[in-house]
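Every protein chain of the complex appears in place save one, which is left out.
Per-chain numbering from 1; labels A, B and C assigned in written order.
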Amino acid sequence: MSFEPKLLGFLCNWCSYAGADLAGVSRIQYPPNMRVIRVMCSGRIDPKFIVQALELGIDGVYVMGCHIGDCHYLEGNYEAVKKYEMTREFLKLVGLDNRIRLDWVSASEGVRFGEVVSKFVNDIKELGPSPLSGDSPDKDLINKVRAIRLAAGSNRMRALVGRERKITEEDNVYGEKYPLEKYKEIMSQAIIEEYERHRILIALEDESKSVKSLASELSVDPSIILEHILTLKGRAQVDFQEIIKNTPIYMRRE
Amino acid sequence: MTEEEKKEDDVRVGVFICHCGSNIGGLIDCKGLADYAGTLPGVTHSEDNLYTCSETGLTAIKTAIKENNLNRVVVASCTPRTHEPLFRECVSEAGLNPYLFNFVNIRDQCTWVHMKDAEGAYAKAADLVKMGVAKAEKLEPLDMIKLDINQVGLVIGGGVTGISAALNLSRQGFKTYLIEKEAQLGGRLNNLYKLFPHDIDASEIVNRLISNANNPKNLEVLTSTQIVNIHGFVGNYEVEITQNGNNKTLKVGTIIVAVGSSLLDPKGLFGYNGQNIITQYELEPKLKNNQIKAKDIVMIQCAGSRNDKRPYCSSVCCMTALKNALIIKEKNPDTHISILFRDLYTPGTEYEEYYRKAREKGIIFINYDVDRNPNVEENQVRVYNEYIGEDMLIPYDLLVLSTPLVANTDNKVLAQMLKVPTESNNFFLEAHVKLRPSDFATAGVFIGGSAKWPVDITESIAQGYSAASRASTILSHKTIEVDGATSNLPVYNKNLCSGCEICMKVCPFHAIVKNEDDEIEIIEALCKGCGVCGATCTNQAIVIKHFTDDQIMSEILAYGGK
Amino acid sequence: MEKVGAVMVVGAGIGGSQTSLDLADSGYKVYLIESSTSIGGVMAQLDKTFPTNDCAMCIVSPKLVETGRHQNIDLSINCVIEDVSGEAGNFIVKVRKKSLFINPDKCTGCGVCGRECPIEAIDIFNEKLAKYGATSVKYPQAVPLLYAINREVCIGCGICYGVCKAKAVEYDREDEVVDINVGAVVLSPGFDEFIPEEANLYGYGKYKNVVTSIEFERILSASGPYSGRVLRPSDGDIPEKVAFLQCIGSRDYSGVGKPYCSSVCCMYTAKEAVIAHEHMHQIKPTIFSMDVRAYGKDFDKYIIRAQKQYGVQYIRSRVSSIKEVPETKDLRLKYETQDGKIIEEDFHMVVLAVGLNPPDDAKYLAEKFGVELNQYDFAKTDLLNPVQTTKPGIFACGAFSSPKDIPDTVTQASAAAGCVNQLLYEKKGTLITEKSLPPEIFVRGQPPRIGVFICHCGINIGGFLDVPEVTRYAKTLPNVVMSDRNLYTCSADTQTIIKEKVQEYNLNRVIVASCTPRTHEPLFQETIREAGLNRYLFQMANIRDQCSWVHMNDWEAATNKAKDLVRMAVNKARQIEPIERIKLSVTPKALVVGGGISGMVAALNFASQEYETYLVEKEKELGGFAKHIYHTLEGADIQVYVKELIDKIKANKNIHVFTEAQMENIDGYIGNFKSSVIHGEKKERTEFSHGVVVVATGAKEYQPKEFLFGQNENVILQSEFERLLNETDQIKNKKSIVMIQCVGSRNDEHPYCSKMCCAEAIKNALLAKELNPDLEVTILFRDIRTYGFKEQYYRKAREAGVIFIQYDENNPPKINSDLKVEVLTPRNDKIYISTDWLVLSAGIYSDREENEELAKMLKIPLNDDSFFLEAHVKLRPVDFATEGVFIAGIAHCPKTIEDSISQANAAVSRACTILSKDEIEAEGKTARIDITRCIGCGMCIENCAYNAIELVDDRRFGTVASINQVLCKGCGACSGNCRCSAIDILGFTGEQIFEMITGRI
Partner (left out) sequence: MTVQTEESKSSNEDWKPKIIAFLCNWCSYAGADLAGVSRIQYPPSIRIVRVPCSGRVNPYFIIKSLTDGWDGVLISGCHPGDCHYLTGNLVARRRFAILNELLQFFGIEPGRVNFMWASAAEGERFAMLVRKATSIVKKLGPNNKFEKKW
C-alpha cells in the first residue's frame, strides 16, 4: 500500500491550535497523518524536540505559531523563528532539513490550517519515508542526528540562538545593532564546529580512538579533528590516554 | 482521600474516551479505543461514555477515581480550550490535584476532520491517546499561585487623567494615593485659559477636580513628591517616595501611570523669540488677562511636529489654535488672523463645527506643503501658496507657533523602575493597542492620558477612568490565583544556572530578576507560562511547569518510539 | 627645565620589566606602559630557554609578579602612545589607556566569563593553534591577571556581565587619556617575528606541517595547546623526522626577508631540537644551517651537547624546495650536501627558524618619540653606547635596537637604567611615596587568637565545595576566635573588612583560605601590616588551584580536603612568630677592579652620580685589552675613545685611581665592604670602605703554540696585523695574505667561541683590500659568526674578493716553513696557498690563577673556562650570587667592545639599586642557628650556594657556624642535613612543619 508519512505537529495554544479546532468545527477535511502536541507558545519549542522526533524515524515535523505581532506572549514566535532556523541549518548537514516546516496559522484560519497540513502530507509523500524510519535505519545516520540533537542543546549554541534576535534587531550591550549576516556567519561556523565535536564525542563513547581513525570514521580532515580534540580537552570532555606507535589515543571523560 | 497525590512510581492512570454523541463515536470505535487504552503502561482503568462533559460523565470520572484510587486522569474528547477548566474542576472535587489531568483532542482535530478516512482517524486517535497517557505519567501536582493583594491603588501624576483615575478608584472604596511632582494638582490644565470645544473656563474644571480630590475619605493626595524606587510585583508593590526631604514607603497593589506629557522647547523654531513670536501655551495666559493688542496675527500649525525628529501628530494643537483664534476674534473682531496649516485635525461632530465657526468668523486658513515650510522674516511671513502658484507675504505683529506635546524626559527612569517598555518617541507602550489599551504587559501596572499618547482633556478623563477600572479588577480581590503552570528555577537546578541573564533579556514580562545576592529568581506571579525562557536557558536549568521538557519528550517518544 | 625623578618604560617584555625593577629599586617613579593586555612579552610564550634549558615560566613569572606589585611601578596595560613633547629631563607623554570594558579594580581574574563566552576567537598568544573566548586573558599566569573584552570579535551578548559575580564588566567603560610627566624614556617594545606568508616557497600557510619556530615553541610548551606533546598539526601524530630550516627571512638579499642576521635563531633552533627530542625520544631532529652562530657564553657547549647527547644532526646546506606528499602530508625536502650530491628526503614536519623583524609599531614609536631608525628600521643607537638613541633622554634596550637574545636584552635593560641614573640621579627618591604604616602590635607571648577568612572566589570555590561547612568547621578549631566567608577575599572592600576584624577580635594570626600564595600572599601580608600586625603572622590555605579546581566532580572529597588544608594552616599558624627584617647601613662608595674599557665606563658612571669610586688597575696605565685595537668593525675609533676615557677619569675628583695595584684583601658584605690595595712601584698600602664591587678584570689574548707562531716572524696575530695596517704601509708590497680562524677557540682546551675574532678578521681583510686592492686575501674558517648587523660587512668582504674556505675541525690547515698553507676543502680536495703573512685569529682566554685569587676574596665562583660565573645567565647576567658584587666586560665572557660598555652601565645600575638606599632590608624568612646545639662541623657551609655561613669562635661554645642574615636566601639547604638540627628557617621552622604533619591523621 502507498507510503503514509508519520508526521508530528507542535501547535501553539492561542493561535494554531485554535485554528485547528476551527477547521474541526467547520468540518474542513485534511489527511490524518499528523499527530499534534499542544504547547502554550511556539517559542516553547526546543530544537531538541524537533531533532528527537526525526531521530525516532518520524517523517516530518510541523511547527506552527501565531502570526508575527499576534503572539499572546508578545514575542514568543519571534524566538521560535530563530530556533527553527538554527535547527534547519543543523539538519541541512544530514539532508533532513526539508522534513521540517514552520508556519503561522491564526485562530481564524481554519481553512488555511487544512490546506497547509494537506500540503505538508503531500510534500512528505513525494519526499518518501525518512531514512531513519523502518526497523533497521543505518546506524551512522542515527549517530549523526543524535550528534545534532546534542550539539543544538550545547551551552554555546543555546547562548548564540538565545541572543540572536535581540542583538540583531534591537541592540546589543553596546547599544548597536549587530549586522545580521555577520551573526549568521558566526552561527553557521559554530553549528559546523559543535556538530563535528559532538560526533567525535559519540564516536569515542564505545572505545578510545586516535585522530586519524576519527578522521576516517567521520570523513573530516584530521587537522580539524585535532583542533576539535583540543577544544574538547579544554572542556574536560576528552583526555589523552596513551601513545601507540607515534599516534596518541584519546578517551572520553565525563 | 486527601489532596496529597500517590507516590511517584505508583502511577495509576484513568482514561475516559468520549463518544460526544455521534461526533466521535459515529466515526471510530470508542469502545475499542478504550480497550486499547487499557493495554497502555500505567493505565489501570479505561472506559468510554456518551458525553463525558455531561453530569453523568463527570460523576463516572469521580467514582472511577475513588474506586481505582487513580492519581492521573486522561480525557479523550473535544478541545481543551473550552473544556479543560471543567474537567480540572471535576478531578479536583474528587480530591485529585487539578494539574494531574491531561486532555486529548480526538474530535475537532481528529474525527471531524477525517470523516472520509475512519481507519486513519482511529489510528490517529489511538496514537493521540497513547501520547496523552505518556504525558500524564510525567505530570506533577501543581498548585495555583495564591497572591495576596494589597488593596490599595497608587496613581502617579496629578493632571486631569490622574485626578479622574484617583477619584474613580477611591470612590470604588479602595484606599488610593495620588502623587504629584509639582506643588499643586492640575498639571498642564493650570496654564490653560479656556477649554475647547465648549469654552469652559479651565480653572473652573481644575478647581472642581481638585476640590473633589481633597475631601473624599480614602484618597490621599501627596504633592511635590518624587518617586525614589519601586520594588515588588502585582499586588505587592513598595514605592519609596520623598516629599520635600522626608522619605516614605507606600505599600500598594496596583500602579496607574498618568504622568502626562511636556511642552516642546521651541528654541530655534521659526525664529521663536518669546516676545512677538510665541507658542500657543504662552498665548493662553496672555489671553486670560487680555494683553493681546496685535492687529495682524499669524499662527503656524505643526511647528516642530510631523517631521522626522517627531514623526507624530499631537492631536490637540489644531483645536487649541482655533479656540485661541476665536477668543481673539471675539475680543476685537477686526484683527486679521491667518492660520498656516498642513492638515487640520478636527475629528468628530463638535470639533468640525468649531472649525466651521472659525471660518465664518473670517479667520484665513492657508495650506503649506511639508517640504516648503513658511519662513519667517522681520515682520512678515513668506509662504508658498499652491493655488496661486507663488509666495504670499503675510504681515504679522504677533506670530503664534502651535508646537507639539513631547514625552517627559524622565519617562525612561520611571519605565525602568516599573519594568515597562517605552516606544520610539519615549511615550509609554501599552500591552496591545486595540485589546488592552490601558494595561501594560507587566501585570498590575496601568496607563492613561498623554503619558501614552498626546490626547485632549475628554480623552484623558476617559482613559483615567479606564485605567482605574482595569486596576480595580485586581484590587477587588483579597487574593488572586495565578495559573500554576509557570516557569521555575528549582533548587536542585540552582548550581546549573550560571547567571548569564539571557532568560531575563528574553522575557517580555520582566518576570525574571536578579535578587540581591545576585541569583536568578523567577517571580511566578508575573510569569505567563509561555516557556520561551525554558527553551532558551543555556544550561537547561529552567523548568516550565506542566510543559516540562520531560513531559513533551515523553509525548514525542510515545509517538515515535519503535 | 626642572628635571623630573620619574621614568617611562614603553613595552613590558622581559627587558622593560627588568629596567622598571632596577629603576624602581633605585628610587625612581616608573610608568610601565604595555600595549597588550599582560606583561611578559615573547618570553612568556617560550617553553624552555637556552643555554640552560630551564623553563621560561619558572624563572620569569616571579619577576613579572614582582613588577606587577612593585610600589614604585605604575603599570598600565592596553595602551597607545599618542603624543610626546619636552626634552631630556622633562618629557610629557600623552598615553591613551584603551578600555578593557572590564573594571581592573574589581576583576579578580576568576575566569568564569572566559568559560561562558559563546564566541571562539583565534588565540594569538598560542599562535593560532588554539581558540579562546571574546572575553579572555592572554595566558593563564598573566600579570596582571585581568580579563579583557576583544571588541572586534565580541557580539555584545551580555553573558559575561551576567555571570560575573564581582560585577566587574562595564560595557560603557571609556578609554582614559592621561599626560605623564617623566624625566627619561626607555623604549623596549621588543620585536615581531618574520611571517613567511608571502615567501611560501617553503609551503608555510599551504602545508599544514610547516610551522614557524614561534608556533613550535607553543607546540613544545607544557602549558601550550598540545600540553607539551609534539604533534603534527595535520593529523596529531608524533613526527619522528623533524627538519629545522635556519635563516628564514634572515641573511636574505632577495628582498623578501631581511639582509641582516637575527643573532638568536641558531641557538633557539638548537634548543627546540633538543627539547623536542627530550619530550618525545622518537623525534630525530635535523638542522639545515649555513654558519652555526653560537657565539655566547656556553653556547658552543650547548651545540656540542645537542649533537652528542640529543642526536641532533646538522647538515650545512640551504634547502632548495619543499613539496608535500599528498596522502601522508609528509614533506619532501630537496637539498645539496657539502660534497655536491642532490638529495631528496621526506620529513614528517618542518620548522622554519624565522628571523626577528623590528616591532610592527617601530615607525610609529620612532616618529612619536623623535628617534631615528637605521636602514633596517631598528632604533639607531650610538656605536659605543648601544642603549643611547639619537635623542638625548630617550634610551632603547632589547630587540628594538638590534635582534638579540635574553641575556643581552636583560643586560641592556640594566644598562638603560644605568644611563637614566646618570641623567636623573639628583631627582632620585623625589617622587616615590613611602607608605606610612602604623606601629606593629607586640604579640610575642600572647596566646594565639586566629582569624580565618574562607573565600568563595565567585563560583570557583563556592561552586565545587561546601564553603559554609568549611567556615563552620574552621570555627570549631582550637585558638580560632573568628571565621567568616566572603565572595572575593582579595577584592578591595574585603581588605577593609579584614582590617576591621583584626581590630574587633584583636587577632594576632590571620589565615586566608583561597587561591595560591605565590600571587596573593604579598597582598594579604600588606593588608594585615596596615592593620598593625607583623607581616609574617599570616598563613594561606590553597583551596582553589589545589583543591576545588582539581576535584570538580567530587563535592564531598573536595570539602574534606579543604577542611584538612584549613586545619593544617591553623596548626602551623599557632607556631608562627613575628619576624623582624634586618636593616643594614650602606656605604655609598664603589670599588671597580680592572681599568679596561668596562672598568673605566663603570667608574665614570658611578662618579657622574657623585659616588666616590676606587679604580684598581694592575698595569702601569689604564686601557686594558682594547689598548691595541684601532677601530671596531662598524668604524668607531677606539684609540681616541680610550684616550678620552682615561682623560675623563684623571680629571674626575670622585675617582681614586690606583695603578700597578693588586687587591690585598676584601672582606665584609653587601653595603659594608672593607678593602686594602697595594699599589705603585713603592707598593704603598691603602685601606678604604665601600658598598659595592664591580669586577672588570678583563682577559688575555691567546698566544698560539700551533701554526709555527713564534718560530716564523711572518706568522702574526690579528692585533699585530691591525697595528701593521694602521701604522706601516708594508701591506702595499704584499701579494697574498691567509687568515686562519678559531685559533685557540672552540677546541678541547677552550671549548667556547671568542665572539669577536670573525669581526676582527673581516675588519682587517677589508682594510687590507682597501690599502692594496689586488692583494689576495684568503680566510680559512669553521663558521663565520658575524651575527646581527655585522652580517653586512661579511657581505662586503665577499664582494671585495676575499676568498672564504671552510675547513673541518678534525683536519685543520697545515703550514710548512716557506709559508705554504695546505687546506682540505669540504669537497675534500687539497689546495695549497702560498702567503706572505699568515694571520692567526687568536681567541680570548682567562687566566685561572689571576682570577682565582680575586674569586676567593669575593667568594665568587669561576666556571670551568675560568671566566667569572654570574648569578643567572638569563635573568641576573651582571649580578653574582654573592650580593653586592657585579661583573662587567670580558671577565664574564668574550664579547665585543660595545657589549662590554653596555654591561658596565648595567653593572652600575644594578649596584645603584643598593647604593641609592641609606639602608637595605634583608629577606625576613632566613636561617637561624641555635649556637647551643651547633658543634661547628661545617657541613652546612658546603650546601650554601650564597656563602652566607662561616665558622666563628664563640667564647662559650667554641667554633660555631654563624649565618650572615643579609646573604641568606632562606632556601634551607643547610638545615636539611644539620646533624644536630641546630638550623631552622623562619617561616618554615621544623616545629611548624611538624604541626602540619601531625595535625592531620
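Observations on the model:
Simple rule for what comes next: a residue touches a chain if its C-beta (ideal position, glycine included) is under 8 Å from a C-beta of that chain, and two chains touch if they have at least 3 such contacts.
For clarity, every value in this text was computed on a predicted model and none was experimentally measured.
When the omitted chain is restored, the residue from C:Arg518, C:His631 or C:Arg933 that touches it is C:Arg518. From the options C:Ser38, C:Asn126 or C:Gln141, the residue with contact to the chain not on display is C:Gln141. Which of C:His551, C:Lys589, C:Lys734 or C:Arg785 touches the hidden chain is settled by the complete complex: it is C:His551. Within the full complex, the residue among C:Asn53, C:Asn103 or C:Gln639 touching the omitted chain is C:Asn53.
One chain is missing from the display, and on subunit C it is touched by residues 47, 52-59, 61-62, 111, 140-141, 221-223, 227-228, 477-478, 516-518, 542, 544-547, 549-554, 557-558, 560-561, 563-565, 567-568, 871, 881, 925, 943, 945-946, 969-973, 975-977, 981, 985, 987-988, 990, 993-994, 996-1001.
As a working rule, only the chains that are shown with their structure count from here on.
In whole angstrom, the spacing between the mean C-alpha positions of subunit A and subunit B is 35.
Here the spacing of subunit B and subunit C, counted between their Cα centres, is 69 Å. Chain contacts: subunit C has residues 116, 157-159, 161 touching two or more partner chains.
Looking at subunit B, residues 500, 502, 505, 538 sit in touch with two or more other chains. Of all residues in subunit A, those touching subunit C in their complex are 155-157, 159-160, 163, 167, 172-174, 176, 178, 183, 186, 190, 193, 210-212, 215, 222-223, 225-227, 229-231, 233-234, 236, 240, 243, 246-248.
Considering their complex, residues 495, 498-502, 504-505, 514, 518, 538 of subunit B touch subunit C. For subunit B in complex with subunit A, the touching residues are 79-81, 105, 107-110, 112-117, 120-121, 123-124, 127-128, 131, 441, 485, 500, 502, 505-506, 508-509, 528-532, 534-540, 544, 547, 549, 552-553, 555-557, 559-562.
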